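Below is the structure I would like to discuss, written out as structure tokens.
Note that one protein chain of the assembly has been removed; the remaining protein chains are unaltered in position.
Labels run A and B following the written order; every chain starts at residue 1.
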Amino acid sequence: MSKYQYTERDVPALLGRRGFLKVIGLCAVAVVAAGAAITKLITSRNKVILDRQAGLYADDKRLQKMKLTSSHENDVCWQVYKDMNGKPVEGEMYKLNHTHYTPRSQLAMTEAEHHV
Amino acid sequence: MSNAEMQGARILRFHTSDKVFHSINAICWYALFFTGAIVYFGNMMGKISDETANLLMVWHIWLGGLFTLNFIGYVLFAPERFAVTMKNLLEWDKNTILWFRNFGGYPRRFFKIPFGPVEVPPQGRYNGGQKMSYLIFIAAVVYLIVTGWLLWMGAPLLGKTVFYWLFMTHVWGSFIVTAMVTCAHIPLALLSMEHFKGIWRIGSGDISYEAAEHHAPTWVQRDVIKVVEK
Partner (left out) sequence: MNVVTFRPPQGCRGEDGPEYQGNFRKGELRGIIKINKDNCVGCDTCRKFCPVDAITGGLGSIHKIRDDACVSCGQCLSACPFGAIEQMSFVEDVLKVLDDPKKFVVAHPSPAVRVALAEEFGGQPGDLCTEQMLNAFEKAGFTVYDVNQTADQTILEEGTEFIKKVRYWCLGERSPEVNQMAHHPLPHFTSCCPGWVRNMEINFASAIPHVSTTKSPVQMGGALAKSWAAKHIWNKDPRDVVMVAVTPCTAKIYEASRPEFVDAWKWNVEHGYLPKDTPAFPDIDYSLTTRDIAELLRRKGINPLTMPKTHEVKTMEKYTGAGTIFGCSGGVMEAALRTAYAILSGEELKDPDIITVRGMNNSLVEATIPIPLKAQGGKIFELRVAVVNGALQDLHKVMKIINEDKDRWHFIEVMNCPGGCVNGGGQPLQGAGSAWLAPTTPLPVKL
């Protein structure tokens, strides 16, 4: 026994083929638009990083044209060793240019340093 | 059909799928609102503990999941109801526009503001105000679902400017719509107990012919048919 004697007409009659296609069409447009926006957002996430890197690589190319490609072509750096009477990684140069590290755990530390 | 023979009859307005969707949506909506707003304002005023805030947000996410599944379920398993609802909300005729001339007569009725003419043109299943607000509500549901998931999981992908605006629109958008629901949708719904009980009762979603004729005469005239007994 039905509680009601009347109801709405069936959906196909109400919606019709045109209506159905309109709705699907709108949903498709919405999904594609959102997808395109999100894809664009994700692929340009790294643009700032890549642009700044490109700036430095351009600086590199500029210097390569001036025959200043590699660090060993910087005469000022070699001048340091001459002036200081030293060589890389040895003696006085080691003391100035090299360091050591400190193991740290979450526990309190005492006198725990690593030396060469 | 003739109005005379429909006196005292009952019309099925809310199908079971509509009622399930609406009830879960409504309860989740307010639970989401309270869990979110308490954390948002609690943090802003420094009056909420970290444990409480985190617990409320965990609930907020579970509720968000339920809210999401409810909407997707409605569209997937009751597409004909969803389609009929969207069709009814999106088709605006002259009478729909004219409803706004006096806002359905409610300003005069509630606040004694003599705004517009006294007469309300006959409306369909949804009157002008309902069409506008329900479209906003559905857009809000979709928007809050999408932004909600992005806010929870998408921070590494989105970038902070986008994240900031998603957050602000998610929070304040929900506050604005909650105000609309609380101050307009619910009080107006209570004006017709037939409709209110019809959508909320556990059982059949039918309403009286009289209530339907008063609220949506054009719907009764065009879309309501007699049930064919098999």
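The rule is simple: contacts are C-beta pairs under 8 Å (C-beta built on N, C-alpha and C of every residue); 3 or more make two chains touch, one makes a residue touch a chain.
What you see is a predicted model, and the numbers here were worked out from it, not measured in a lab.
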TODO: Kindly state which of the options B:155, B:179 or B:193 is in contact with the chain not pictured.
DONE: B:155
Task: Interface with the undisplayed chain - residues on chain A - done: 42, 44-64, 68-78, 80, 83-84, 88-89, 92-106, 108-110, 114, 116
Open item on the list: Tell me which stretches of chain B touch the chain missing from the display.
Closed with: 39-40, 43-44, 46, 50-51, 53-54, 56-58, 60-61, 151-153, 155-157, 159-164, 167
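We adopt the following convention: only the chains that are shown with their structure count from here on.
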Open item on the list: Can you work out the whole-Å distance between the CA centroids of chain A and chain B?
Closed with: 42
- [ ] State the interface residues of chain B toward chain A in the complex, per the touch definition above.
- [x] 6, 9-13, 80-81, 83-84, 86-87, 146, 157-159, 162, 203-204, 206, 209, 223-227, 229
Open item on the list: Under the definition above, what is the set of chain A residues touching chain B in their complex?
Closed with: 2-9, 11, 14-15, 19-20, 23, 34, 41-42, 45
